[in-house]
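Note that one protein chain of the assembly has been removed; the remaining protein chains are unaltered in position.
For chain A:
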Amino acid sequence: MSKTLRTLRKSRINLFYVPALVLMLLFVAYPFAQAIHLSFTNWNGYSQTMHAVGFANYVSMLHDPNLRTAFINTLIYGFGSAFFQNVLGLLFALFLNSRFRGHSIVRTFIYLPVMISGLIMGYIIYYFVQYDGGIFNEILGWFGAAPVDFMAQRWRAVLIITAINIWQYAGISMVIYMAGLQSIPTTYYEAARIDGAGTLRCFWSITLPLITPAMATAVVMNLIGGLKLFDVIMALTGGGPGFATNSLSTYISNQYFNAQRAGYSAAVGIATFLLIVLVAGIFNHLFATRELEA
């Protein structure tokens, strides 16, 4: 058997990934290229004609106050969620890891909302934040306080949406941290105790450095999840009032299907993609260097 024939026989195994590759090329890579192409046009989303407009869409992004709102909101949704999901997730994990009777029941319930669609969760929360008859206003009423229109104001609405996202998905960080904590040998703590270390000292010097890999995973996952936030916003405000609570994701779909600015929407999409890649890349790099030091 000649050498080329042998390599050919050996690489026949590669045929196995061809279907997957073709599917991704056709329905991800090609649309991706298409989106880049459309971002340089003034296409409205349905007509047969379009004109190349160069960087006009990207330039007008700089002067779009609604986009600035969506961008700032997205950063809040992303970083706010990631920060609190990790703090809560770690606290929950430490709490449940202290092993008391029934700790697994608590874990079951904290993880439960992860099973529910963000959209439906948003609608359920509507029962709480609704102005007339909402549960929060009912509780305010018990104390004689005036009812509040929770979703009418930008910052309040953005904070409520972020809080729902944190609450719903803190369970993911929690189970990742629980796995991380369980992988730390208890002998480390025993040795530290003999050396006279207290609980806090043990946490800073043993737990925290050793769960850095778990933290890296959880932080990046939550960041990407928060920066892509779409479902909850659509359920609770649809991006409103006005454009006040849009994320980049909801703004993209708004510009494409409502404002019929498909070219502009494509440009915003490409920018969103770059933002997420940049943020994920920076954080992966930060954690990679930290792990080397630890």
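For the reader, a short list of remarks on this structure follows.
Here is the rule we use: a contact is a pair of C-beta atoms (placed from the backbone, for glycine too) under 8 Å apart; a residue touches a chain by one contact, two chains touch by 3 or more; residues count from 1.
The definition used in the following text is that contacts and distances are computed from a predicted model.
In the listed set "Polysulfide reductase", "Small basic protein", "Alpha/beta hydrolase" or "Maltose ABC transporter permease", the entry agreeing with the UniProt name of the missing subunit chain is "Maltose ABC transporter permease".
From the options A:52, A:87 or A:277, the residue with contact to the chain not on display is A:277. Shown as candidates are A:58, A:83, A:126 or A:283; the residue that touches the absent chain is A:126. In the full complex, chain A contacts the hidden chain through residues 10-17, 19-21, 23-24, 26-36, 38-39, 45, 92, 95, 98-103, 105-121, 123-128, 133-135, 138, 167, 172, 175-176, 178-179, 213-214, 216-218, 221, 224, 227-228, 230-231, 234-235, 248-249, 252-253, 256-257, 262, 265-266, 269-270, 272-273, 276-277, 280.
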